[in-house]
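Note that this complex is displayed minus one protein chain, with the remaining chains in position.
Our next item is chain A:
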Amino acid sequence: MKIIVLVKQVPDTYGERRLDDTTRRIQRSGVDLVIDEITERAIEVALTEKDTHDAEVVLMSMGPASAAEMLRKGLALGADSAIHVVDDALVGSDMLRTSAVLAAALQREGFDLIICGNESTDGRGGSMAAMVAEQLGVPHASYLNTVEISTSAVAGERAGEQATRVVRAPLPAVISVTEHNPEPRFASFKGLMRAKKKPIHTVKLSDLDIVEPSSHSAVRSITQRPARAAGRKIVDDGTAANELVEFLTSSHLI
């Protein structure tokens, strides 16, 4: 079984994240760039399958040069190889364009199962698994809290606002996993040493069988919300509850 995990590099959610005033894109300089937390769990789902069955695990990312370092970390966890789609012409791609390029690279590589995160922490589109599946003409089973992989199908519990659902799709398919899946393993020393020798293949737009897609959506303006200032802070001496009620009453909240 060949599993391709789509991994994304994002600004660390522990740092201050910004949109750049001029490019109107997410600011990538001067911030720590990390592997998206949920795509880390997507790698873990693939590696768990590799632990118990015969599976090849390939990582794929579309992103700037800096993404190579993140792919190397994923290789240290145990993935076999990585594909880095990198091209200046891809800067600022919207979701539709990103999905077209990823799908073309996935088609070129061949796959049985594609695993995504359900939602990235920066764009938060929550749409990529379904888009890539539509581009490839395969089913998607997404927002999975649990994943069961067999030789011919993938199944699991799908998250939902009012109900969870048990879903099942024949392979080849695209799935996405939620943060309820297990946390990633740690890289071993041996894993780190081996990762240095594993291949990261670089793919440019011209390598792909694709009519150059253009972005269909564009940001017109961005405004930053003014920072919040702290208000009153009291230490409870037995009267705090009453003072809080006074505050809520004077603010017309009770």
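FYI, a contact is a pair of C-beta atoms (placed from the backbone, for glycine too) under 8 Å apart; a residue touches a chain by one contact, two chains touch by 3 or more; residues count from 1.
Convention: contacts and distances are computed from a predicted model.
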item: Protein name as given in UniProt for the chain not displayed, "Electron transfer flavoprotein alpha subunit", "ABC transporter permease", "Sodium:proton antiporter" or "3-isopropylmalate dehydratase small subunit"; value: "Electron transfer flavoprotein alpha subunit"
item: Options A:E56, A:D80 or A:D122, residue touching the unrepresented chain; value: A:D122
item: Residue ranges of chain A at the interface with the undisplayed chain; value: 13-14, 17-19, 24, 37-38, 94-96, 99-100, 119, 121-122, 124-131, 133-135, 137-143, 155, 158-170, 173, 179-180, 215-225, 228, 230-236, 240-242, 244-245, 247-249, 251, 253-254
